[in-house]
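Here the complex is missing a single protein chain, while all its other protein chains stay put.
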Amino acid sequence: MEPRQLAAAAMLATLAALAALPFFGEKFTVQLFTKILIMAIFAMSLDLLIGFTGLVSFGHAAFFGVAGYILALLTPQYEAANLWTSLPIAVAGSALAALAIGLLVLRTAGLYFIMVTLAFAQMLFFLFHDTKIAGGADGIYVYVRPAAEILGWKPFDLENFVHLYLVVLALFVLVFLLLRVVLASLFGRVIEGIRVNEHRMRSLGYPTFRYKLACFVLAGALAGLAGYLSAIQFGFVNPDMLGWHLSGEVMMMVILGGMGTLIGPALGAAAMMLVEIAFQALPTVGSIDLGKHWQLFMGSFIVLVVLFLPHGLLGLLARVGAVREGGDG
Amino acid sequence: MDFGTFLIQLLNGIQYGLLLFLVASGLTLVFGIMGVINLAHGSFYMIGAYLAWSLSAYFGNLWAAIASGVVLTVLLGMFLEWLLIKKLYARDHLYQVLLTYGLILVFEEMRSVIWGDDVHGVQTPGVLSASLPLTDTLSYPVYRLWISAVCLALAVGMYVLIQHTRIGMMIRAGATNRDMVQSLGLNIQLVYRVVFALGIALAAFAGMIAAPVSSVFPGMGNQVLIICFVVVVIGGIGSVKGAMVAALLIGLVDTFGKVVELQIGEIKLLPELAGMTVYLLMAAVLLWRPEGIFGRRT
Partner (left out) sequence: MNGERNPGAGRRKFLQESAALGGAAALAGIMPSIALAQGAGKIKIGLMLPYTGTYAQLGVAITNGFKLAVQEAGGKLGGREVEYATVDDESEPAKAADNANKIVNRDKVDVLVGTVHSGVQMGMVKIARETGILHIIPNAGLGAATTQLCAPNIFRTSFANAQTTYPMGQVMAKKGHKTAVSITWRYAAGEEMVAGFKDSFTKGGGKVVKELWLPFPNVEFQALLTEIASLKPDAVFAFFAGGGAAKFLKDYQAAGLKGKIPLYGSGFLTDGILEAVGNAADGVETTLHYGDGIDTARDKAFRLAYAKTYKLNPDVYAVQGYDAGLLLAAGLKAVKGDIGKKKEIIAAMEKAQIDSPRGKWTMSKGHNPVQDFYLRKVVGQENKVVSVAMKALDYPPAALCKMSR
């Protein structure tokens, strides 16, 4: 087989394995992978900014949280919201927030951009934290998951964890394909050009600000999709959904997997969550419970990844691949 | 609010602003001169406070604790620069953010291992423990005034150091043209190491002198970190003067945001949204000058 065919086959096999997961995996495993796929969408959306456009946003959780809150506010207390209306509204809400914030933050670059995105996310955090718009600091429930009925026909039921998983998986694939198409288009090449040399693109006549803004809004909208799904999965939203810890964590997922790729962030999301579970399960050695101090290991892990794996797991694979290719030649 | 109360609130705002300046100045120096973003800056504020607590218990004296604490944090800073930070100079800001984000987790957990998770107090030194009566119910602690004076003195000292000394010249040259300095035979590596160490020592020093009024508790660094970012953004990266102006602005906005009542129709704005005021201030400044008040236009 040609390498390209081989790769396509591997990808399809993976997809098939993921689709088959509910039929052999335990409930917890299915739920874990639901979460991983949601975070993978979130991480891919951030990579559109960091890896492809060169915009290091440290406030991406804001858009994740806004959509979650919109769902919570649209859901009547003991009834279901409608999926087909609430989903577009929530995603549009996040896109709108990204547009408003983007107009301001994209006036800055470099270090400023990092700090300003962080500060705006904090502003939204305090908006939900300090007011009674939606439960204040304690957060607010989404008691009933949105109903998927269209004209009396119900294609799936989100209260069923297998259905939810499959819907999330389908959306993950859709987002992946969407981003592939976008990045392969002229638009994709322009933002790539902006990342490499914005001056040159501007002198070539491209309105780079508008391109960056479009990117920021698209990324915000996709983060919103992830946040909406997360609110569905856990039935609960809270100001920390917009917090800087989550922004930092998703950034780590992007780097860990390998930025500037689409699979990288998804892989990073899975790896981060599994590593966290592994550190928390560390045993007690002597009188010290290592698992209790898992954050120490997590922090050190992050430092080591930054130092030795700047291109993430995919970069590592590339290096291994290069060595092997060299050996063959 | 009567005029007397207004004046006292003004004093409160300035005093808070000056302390913010002290923490943020280290951050802006490291940003401006080395081009490194250090998220763990707040952790050093916390480390400083815990050092003040444990060392003053050891020496029985806050001044000895501060003196030895500063030496310790300078050494820690030089060690960190040598071990980790110097590997980041050529790297994208993204990696700086992540590595120092990892350091926050490490420092916070190390704090838990070494010092535990308790809240501790540090005794105000005897000479400064008095209070000046302002009204029949309110008095102003001398120690707070002393903090302000120290912050001001350091601000002046920093200005003189950077503008009028040979070291300052090297630092300024390093900020504008790394290669030129190197070709002149100056040891840029050493300059950076010293600047980084000084930057975090400033944060730790702020934590130490604030410890008697703020207490010492887990997570105290994170509270300070974000607000310091806002200071640096508003003031302009690398500008000590900007940090001073921005810190004072934030001190005042934060103070009055909590006590002024503002209402439009039925909607109460202040003090309900006091948590948002400093961020709104930042947004306004960015609309006006995206590079901050005293930032260099790029």
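Per-chain residue numbering starts at 1, and chain names A and B are given in the order in which the chains are listed.
The working rule: contacts are C-beta pairs under 8 Å (C-beta built on N, C-alpha and C of every residue); 3 or more make two chains touch, one makes a residue touch a chain.
Just so we're clear, the structure is a prediction, and the values are computed from it rather than from any experiment.
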Of A:Gly59, A:Gly93 or A:Gly135, the one touching the omitted chain in the full complex: A:Gly135
Among B:Ala67, B:Leu152 or B:Val259, the residue in touch with the chain that has been omitted: B:Val259
Which of A:Gly54, A:Gly102, A:Gly188 or A:Gly248 contacts the chain that the document leaves out: A:Gly54
Interface with the undisplayed chain - residues on chain A: 3-4, 6-8, 10-11, 13-15, 17-18, 21, 25-29, 31-33, 35, 51, 54, 126, 129-130, 135-139, 141, 192, 195-196, 233-236, 238-241, 243, 245-246, 257, 259-264, 266-267, 270, 274, 277, 280, 291-295, 313-314, 317-318, 321
Residue numbers in chain B that touch the chain omitted from display: 1-2, 4-5, 8-9, 12-13, 15-16, 92, 94, 108-109, 112, 116-121, 123-124, 131, 133, 135, 137-141, 143-144, 212-220, 223, 254-256, 258-259, 271-272, 274-275
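Basically, only the chains that are shown with their structure count from here on.
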Between chain A and chain B, centroid-to-centroid distance (C-alpha), Å: 32
Chain B to chain A touching residues, read off their complex: 31, 35, 37, 84, 87, 91-95, 97-99, 101-110, 112-113, 226, 229-230, 232-233, 237, 272-276, 279-280, 282-283, 286-287, 290-292, 295, 298
Touching residues (chain side chain A, partner chain B) in the complex: 50, 56, 58, 104-105, 107-112, 114-116, 118-120, 122-123, 126-127, 129-131, 244, 248, 251-252, 255, 259, 293, 295-296, 298-303, 305-307, 310
